[in-house]
Every structure is written in C-alpha cells, then in structure tokens.
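Only one protein chain is missing from this complex, and each of the others stays in its spot.
Chain nomenclature is as follows: A and B, assigned in order of appearance, with residue numbering initiated at 1 for each chain independently.
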Amino acid sequence: MEPKNQNVQQILAPVRRVSAGDYLLWGVLLALLLTGLGAWTWQFIEGLGITGMNRPVYWGVYITNFVFFIGLAHSGTFISAILRIAGQSWRAPLTRAAEAITLFSLPFGAGSIIIDMGHPERILNVIFYGRYQSPILWDVTAVSLYMLSSIIFFYFSLIPDIAICRDRLTDAPRWQRRMYQILALGWKHHPEQYRRLEKVLDGMAVFMTMLVVTVHTVVSWLFGMTVQPGWHTALIGPFFLLGAILSGTAAVVITLAILRKVYHLENVLHVGLFNSLRKLLITFVLGWLYMMIAEHLTIGYSSMTEEMVVLNDKFSGTFSLIFWSMATFVFGLPLLIFLFKGKNNIGWMVFACVLINIGMWLERYIVIIPTEVSPRMLHVMGQGHYLPQLPEILITIACFAGLILLYAVFTRFFPIVPIWETAQELPGHAHSQPAPAAAASD
Amino acid sequence: MENFPSQTPPSELSRRDFIKFGAAAAIAGVGLNALQPAQQATSVQAAVGEETIVKTTCALCPSGCGLDVRVVNGKAVKVEGNPLHPLNQGVCCLRGQTSLEVLYSPERIQRPRVQMGERGSGDWKEISWDEALELAAGKLGELRAAGKPHSVALMHGELRGQMRQTVQRFMRAYGSPNVISRESLGEGAARMALWLSQGVNALPVYDINNANYVLTFGGNLLESSRNLIGYLGATAFMRRGRPQRGKLVAVHPRLSLTGIKADEWVPIRPGTYGALALGMANVIINSKLYDEAFVRDFTFGFEDFEDAEGTLHKGFKSLVLETYTLERVSAITGVSTDKIARIAGEFATNRPAVAMLPTEAGELSSGNALYTALAVHALNALVGSIDVKGGVLLQRFPKLADWPDYTLDATARLGESRERIDGAGSQFPLALSAYQNVPERILEGKPYPIEALFLLNANPLYDLPNGGRTLEALQKVPFVVSFASTLDESAAYADLILPASTFLEVWGDDYLEGTGYAGISLRQPAVAPLHDTRNPGDVLLDLAHRIGGNLAKAFPWETYQDLIMQRLSTLDWEKLQANGNWSELVYFNAQPGSPAWSEVVGRDRLNAPKDGRFDFFSRELFALLASDSDLACLPHFEIPPALADTAEGALDYPFLLVVQPLITQSQQWQGIVPTLQESYGLQGHVKWDSWVEISQKAAEALHLEDGQRVWVESPLDRVQATVRVYAGIWPNAVFLPPGQGHHTFVRWGRKSEQNMVVGANPNVLSLFTSEPLSGLAVAGPTRVRIYPV
Partner (left out) sequence: MPRWGMVIDLDKCFACQSCTAACRMENNTPVAGKNQADMGRAILWNEVLPFIEGEYPNIHTTMLPRPCMHCDNPPCVKVCPVQATYKNEEGIVLVNYDRCIGCRMCTVACPYAVRYFNWYPPEWPEELKAHLNPEPEVQPRPKGVVEKCTFCFQRLRKAREEADAEGRPFNATDYTPACVQTCTGHARYFGDLDDPNSLVSKLAHSPRAFRMFEELGTQPKVYYLKQG
C-alpha cells in the first residue's frame, strides 16, 4: 500500500514529461560541460602552465572551486541529517532537493582536486603510497566516504518514491520503467520496510552529521596545517564549516525557489519553508560574522609582520575590493534583506541567497589567494599576482554547468520532493506532516 | 614529453654495465684526445661517459679567472673555478658559470658572412674563411698600396693577454695609428689619474685583503669592478679571514649590491664624488690626520711652492682648505657635514685605508672624470697608502720572451706618424684613445677619411648611439669588418663578419691582474670549435701573412697558439698547462725612497721629474699645459653642467640618470645569456627586461606605481621600462640597468617571442662627448623625465 500523499500528482508531474525546453537546457549545459572537458584535455596535454597559476600562487580557482563545491554539498546533509536528528519535521519537503545538491556537487568538488593535479593519471598513487600525515589524504578519505554515504543515504530515502514511480508512471518509456523496477529493489511499501528505513536513515544521519563536520574541517586543514600567514589558525576549521553550511543552505533556497516556480510545486514547497530557512540563514550569517570578526581581530591584534601583510592586503590592499564585496554579499546585504524584506518574499530570499553564494565563492578565493600571494618567505617582496586564465574559467563554468545538468536531468526522472516523507500517512503508522499554515504562521 | 628518465631511483647502472659503458667511452675518448692534445688533465670514466677537466681562463670580464671546465663526451657541461688559480681560488661567478650558454648560444654566427645588399639590410651570404680573408686582406692591401694605411681604424673592447700587443703590432706594422680602445668610456680616468699624480701608466690595484678601511667612490666594487672576483674574495677576507674586521663604505647615488653589502652606504648627488673627496681632504688636513712624514718626503705640491722661475704656486693644502669647506662640500654633494667629517676621520685614523676609483663605464662620465679621479686618488697619498699593505698597489707583469724584431717599412713609418682619428694626442693631449670621439671625427672626415673600420669586441652602435650619429658614421665608412660572435647592433651594419670563437674554443693567455703580483693565466680550448669560427688572433695572423711584406715578418707564427707558446716560453709550459696559470704569489711592497720605489712612483712620467714624489700638484699637467692656472694642475671639483639648476632643460627633465653596471650583465658578450637574464635585476626582481628605479618621493610626486610601464625620455631619445619604486636611490636620480636592449632572433623559453628586444638600451638617452684635456667620455649625468606609457 502506497503512502497517502495528497500532492503526489503534483510532485510526479515533472517526471511525466521532458519538454523541448529541457532538451535545450540540457544541450546548453552539456555543451558547457564538454567545453570544460576540452579545456581539461588541453591542460592535460600542455601542462598546468596554461592556467594563471604561478609561483608563489600555486593554487588558484581549482582549489577555490573544490572548497566551494564541498561547501555547497553541506546543504543536503545539513537539512536531512542534522535537522532529522534535531526532529525538525518541517524540513521533509526539501530534503531531497537539498540532498541532490550534495550528491551532485560532490563529484565536482572532488573532481576539482583532480583537475588541479599535475599528474592526474597518477591519482592511484594516493592509494598505493598514501601517507596519512598529509591533509590531502584526510581529504581524500573524508570526501570519498562522504560521497559514498551520501549516495547510500540519498538512495535509501529514494527507494519508496522509486517504487511509486514504478507503480504509477506506467506510460513512461520502457527503459525508464525498467530503471524504476531495478532501482526500487522490489519495494512493497510494507510498514516494516518503512520502519526499518526510518531506523537506518536515523542511524545514518548521526554518522553523516559527524562526517559533515569532519569533511569541511578537513578541507580547511588543507590550509590550516601549513604555517602560512592567514591560514595557520585553529579557527579555520569551524569557520570553513559554518561557511559551508551557510552557502549550502543558501543554495537550497535558490534551488527550491526554482523548482517551485518551474515545476509548479507551490503547494508542496510552500512559503513557510522559506521562512524557516530564513531564520536558519539569519543564524548562520551572524555566526559567520562572529567567526569573521574573531578571526581577523585575533590576527590584527597580533601585529605579526607576515600575518599583517596578508591582512592589510585584504582590508585595504590588492584584494580589498574582493574582500569588501565578499563581506557585503555574504553578510551586509543578505542580513538586511532577511530581516526586512525576506519574510514571505521568495524573490528577495533568492536574491539574498544568490548574493551569499557569490560571496562565499569569493570568500574561498580570498582565503586562498592573498596568503599565497604573500607567503611567509616572500611577503616583503610582495611579488605574487594571480589572474585566472581561460582554461580555469572554462573549467569552472563547466563544473557549475555539470552540477546544474545533473540536477536538471535528475528532476525529470525522479520526484524531487520526497513523496513518502511528506505523506500524510505512511503504511502502518500515521506520519503527520506539518500543516503549511502552521509553518507559514511564524 | 614524458620521456625524461627520473631522478629516483638513482643510477640503475649495474656494475657490469658500468664497466662496459666506461670501456666504450674510453675508446670514443681516444679520438677526442687526439683532436685536443691540450686536454691532459685527469680524466675519469664516469657512468655518463668520458670525462675530462680542462683548465682555461675566463674572458667574460676583465678579471680573467681560472676555470675548470668539465667536458663529458666532447661537450662542456659544467664550469668551476680553478682552485689553483690565485685570483679566484676555486670559485666562479655567475658569468663564468653561464659561459656554457655563451659557448652553445643559438645566436652565434656560425661562419663568415658578407653583406650582399645595402648595409644593415640583413641580406647576408655565408662565405668560406678563405674568401672572407681574401676579401679583407685584399682591401687592406689595396689601401696600403695606395699609401693610405692610416685610413684603417680598429676599435676594440677589452683585449686579453698577448692580444693587446698583437693588435697593436698588427696595426703598427700595417701602418695605422688608429687602434682605439674602449677604455676612454670607463677605466681610462683611473689610469690617467695614476699617471698624472703617481706617474705610472697603470690601473690601480687595491689591497683590500690588508686594508682596514675601504672607501669606494661610485664603482660597483662588489658587482662589476675590474677585478671583481679578486675583490669579492678580498672583501670576504677583510671581514672574516683575519682577527680585525675592516670597514667597507660605499659612496654612490644608488644603493647597489655594493652599498647593500657594505657596512655603510653614503648616498651622494650624482657627479659629485670629487667634491666629497676634497671635502674629506679638508677635514683630514685641517685635523692634521694625514701622514705627515709621507706627505713631506714623498709628495709634491702639498704646500704652496715657488717654481724655478720664482712664481708662487698654490699647493693642494691651501686649495682644499680655502675652497672645500665642509659646508660648501655638503651643499654640493648632499652629504651632511657631520657625515663627511666622520668618514674623513675614520678614513684617516683606520689605516691602512684605501679610497677606490671606479673603473666601469658611466661611473665618472659627468664631465669631471679626470679631476674627480685625481681628487679621490689624492686621498690615498694623504694617508700614505701608496704601495703599502692595504693601500694602492701597482700591478706587476711577468717577464716574457721578447717579440721578434722586424723593421717598419716606409709606409708603416709614415702611417705611424699620422694624427690619430680619435684625436688622442692631438685634440685631447692627454688621451691614449677616445673611443666616443670616433664617430664624430669620421663624420667630419677629420683629419682624414676612414676607409676601413675593424670592430674587435666593440659595438659602438650600442655603446654610444648618439641619436643616430654613430650609425651615420658607420655608414660613411666604405668598408666595415666585425669580429662579432653574435649579430650585435654594429655587426648588423658591417660588410663582412669574421665570427670570433668563444674563449672556450681557443688558445690564448691572460695577465694576472688585480692581485698585484705578476702572473699569467693560460687559455686553452675546452672543446673543439662548434662552428666554423676562428680566434681573432689567428685571423690577424692570417691577414698578416696574406698581406705579406713586413707585416708577415712581424708575425712569423703559423697560429696564435704558436705566438702564445713563444711569448710564454720563459715559463714552465708543462706546469702552466697543468695548473692553468703561473704566478709569483707574493707582492713585494716598495719602501718609499728605495730603488723599487721608482718603479711605483714616477716610472712613466714624460715631462715631470722622476723624483719618487707623488704629485698633488701635477707637474706632468703643468709641463703639458704650460698654463697660468694652478687649478688646472690640482685636483679640484667642477660642477657638471647638467647639475646646475640653471642647466638647460632642468625643469623639463628633472631627473638625473644614474648608470651602474651589474654583475648579471654580460659585458663581453653582446648576445643573450638566458640564466643571466633570469637573475638580472636582483633588488627589483626583474628578469628579461629593463626597469627604472625611482625614489619614493618621485613616485609620489608623479603618481607612479611600482610595476607601471613608463617612458624614460631625455632630449635625445626615449626608452620604455617598468617602474621600480626603490628606497635606495638619490631622490631625484633614476637608475636604468645597462646591458639590456639587445635584439634576439631566438625564442628563449616557452611562449616567449621569437623576435624581440630584451629590455632597453639606456645608452640611447645620453649624448656622448669628450672631456677637452683627457678625451674621457662625458655622458651626463643625463637629464631625463618620466611619464606613463
């Protein structure tokens, strides 16, 4: 017996048809992705010399992308795992949309590291000769574990809905039905199945929560474990983590708004959800601000020469424009919008969240580049400079295009709002869903 | 692209492979050795092949260090200093290190060529040596037959060892007085000052090893001085090789590496070294800190004196005390009075102290070079530092076999008596040569037209472009021959190029200089000539034989190697070859008044008494000028016209251009040396380019930022450079690096252009003229202005 969900038709509607617009969108995204692939091939043949990286700026936008995409990936885990543990049931409609961001941005995060390597074909050396002292190996371990468990977590929670697709989308092409059949693993909507599924998901949520903290901390330790000015701080872990959750949550808002609009899911993805996310975002923005101030105040008070070079470079030097735009985008404007405009206004929310994500990308950039431009040894000479070159831009665009492509395609074949989790009643026991009115009232 | 074998694991050659490989290499090596009988040094069979070490002598700067060239399978792969060479004692500077890039330079001219089209058109035809030499000898023979041998001129740069005399001898026997040395651009001032005061025609050698106080006026002692390697080692020894650490003070408008590594840098207004030296003399005399016994017994003209005719003449003491008061000198030089007083005090009381003269081009060329040099050298006499330990030494030379006699024929004798084309000895009574004056005189056709010009290690078009006048002059000469190794600026306008081999391919020798004691350093080929090039010495011999007559008699040798071997036959050839050099190793200072003293003071005087007295008042000048003015015979300071506020264009061109050679500059090689380019501008971190150093003040005033591209413009021309805001420069001076601005056809490094000019030639900004008496070059200080591109 299927879970009872009054919105099931609405949720399944996007899965029923692939429009010409979709093909156009996919085509464009695929073209961008392939261009990026071409750029990578070019880079593989020629060498990393075709990028703007140099000495001492050994890491550029690839590593920025890596940190950014891994950060973006925190959205899903945060919404579905952390809020699941916290018993925040309002999150149910947006879990899958959020988890899909996780799932689809992770490959581009991990991929960015491989793109950045001088010898990507030697990637297996990491396994053959791995040294666990190296933060890179921590990253490799954490990210692959994160990727694996995200897939499992995502897939498990998808099974009942695949079963519904299998049962309902009988007019889908044969291959598609066959796919549902295989992926559903013979799900029968048995109450015991749901009970076990919930139990597994609850258990995994705890594990995922730990992972989420670990992964982004470890990403930050790529920088924190060196003794370069601006990086070597214990705060960098939590700072990165909070930034990741902030950008991830903001990405969820953007995604939800688009899905809601394009797939006409206004009833399912009601405004109340946005208001709940708004409150979370206010908290995160303030938390991020706290970290920001704590970090820079500590550095600024020390007056250590090489640290101050980097700090001044950010505050008033070469990077001041990026730095202050970043601060405005991540903190200034969004906070004002959230407080005064965002309530019940999805448009403003999306605008603020787009700002946040642009700002967070810049934040990753501003953490990485200024330090490299003035590393400890060379800070007096101030000789570093960095300007991303064509291949880096193409590959960065391709990563974003790839993420959107995977997302777009996914939503045309699987319900992006979990039917069973938003069901009014699950087989075997009542599963109460928060009333839209209640959520909207705060 | 992935074919490179890896560093690790290290050599995987097994023992058996090793032996096999070594045997094969040894067999291959027999042929090699037959080719090069000179290589009898230790030879080791390494894993990489037959390996030999060839001892030779560097020719990339005037130091002349001994080198050990590591040759593997016939290729020179590394250069080290020869540990048995007294000058460099096993070390090797970066120029020596990069000499392999000179040897294997892709820019080298590989065989003789003749210009087919118009001069400078680049329409070259490669010809055989026989054709080329026939062409040159034909022309020379023709001119000689026509009774115009004097219309042949030879301009040369640094010539080493026997080459100096070979060139002189060739031109003399041929019948031309016109051997024109580039010395007038640089070291000429020091040589002349020594002659006019100390009475010796020599370049000074400074005994830094034993000095307690070294004061270097201008001159990039630790970067580009004539005896660079010797002075570097000596400075290190002065600091850390003995119980008492000496002090090094550098006086210069720009904080060069010398200033940086000195104990004190004294920034000074460009062109005013002479005033500072005289101000110091004022303090020293005033405070009676000078060496009274030495000054009384062994100098002339310190006190006012009466000459034989009873005329009263002013002495150095009263001139200095009256004219060069601290306040005045401070106003001229911009050095504070207390600093002048302190340095003078330190100099006089920390003996042995030595005041050094620059020998580099551009350092003294402010129009007062001669009297500046005299003023600085006078300081050495004041503190008795003439030929004492830690003072100014005089380079001794070894006794070599005599040149064989020959008789000058009538043509040659006539030629010898002609006025020199550069005006040395006539227009400039004191000058030995006036390189910078040649183009003007060629254009004027005075005193006679030049029919053929030989350029040997000289590139006048680069050295002194003079707004196109030099090119004009070059074009006016009907026949121009260049010995260039690369297609330098002047060679591009030659009719004929007889490409010189690099020093690593030829036989030669070098006098040991900069140590004081006599010595000879041998140059022998490290590798067989790579291209169809020849040693200019061999070319001159060949030309002499082809022209025949007394010229052939003057050069009875088959090859330049024979010439060297005969000249050096007084020495133990075996030992010379094995060690790469021979020297006396000990310098004997002359006791004032002893017979040896006459070798040190007054030896080369022509018109002044050889009485063993150092001249504060130059009796040589007095005799020569027969002038009424005592000032002309005394060290004094003349304000360079460009320095006066009323100078023409002072407002339009507010900055003074400072030129200062760098250690990264390949002085004797006109081509590109990539590794030198990659370490070119150390302070500003500039590679493969020119930069202009401006002061913080100037940058603020002009709103210029570090890294900006600007034009540096003089009334003559302009060049582009990158701004480097540099704290270490006199506030209204700017510095442009010399040695850049050469054109290259080679693509150096990835994505670089194939056809480019590396940096800019600062010489184009300056107008080169000559000092009236001395014929020394005047090039400034050039006034420039700066504005963004």
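The working rule: contacts are C-beta pairs under 8 Å (C-beta built on N, C-alpha and C of every residue); 3 or more make two chains touch, one makes a residue touch a chain.
Here the structure is a predicted model, which is why all the values come from computation and not from measurement.
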Message: Out of A:P56, A:G109, A:P160 or A:P334, which residue would touch the omitted chain in the full complex?
response: A:P56
- request: Could you tell me which of B:T337, B:S679 or B:Q720 touches the chain that is not displayed?
  value: B:S679
Task: May I ask which residue of A:N125, A:N267, A:S316 or A:Q424 touches the chain that does not appear here?
output: A:N125
- prompt: Of the listed residues B:K75, B:R328 or B:H545, which contacts the missing chain in the full complex?
  reply: B:K75
Statement: Touch rule applied to chain B and the missing chain gives residues 1-2, 4-8, 10-13, 44, 46-49, 72-73, 75-81, 88-94, 96-98, 100-101, 103-106, 222-223, 229, 232-233, 235-236, 239-240, 255, 257, 260-261, 263, 265, 267, 663-664, 674-679, 682-683, 685, 687-689, 695-697, 726-729, 731, 746-753, 756, 758
- line: Logged for chain A, residues touching the omitted partner chain are 46-49, 51-59, 113, 116-120, 122-123, 125-126, 128-131, 133-137, 140, 222, 225-228, 372, 375-378, 380-381, 383-385
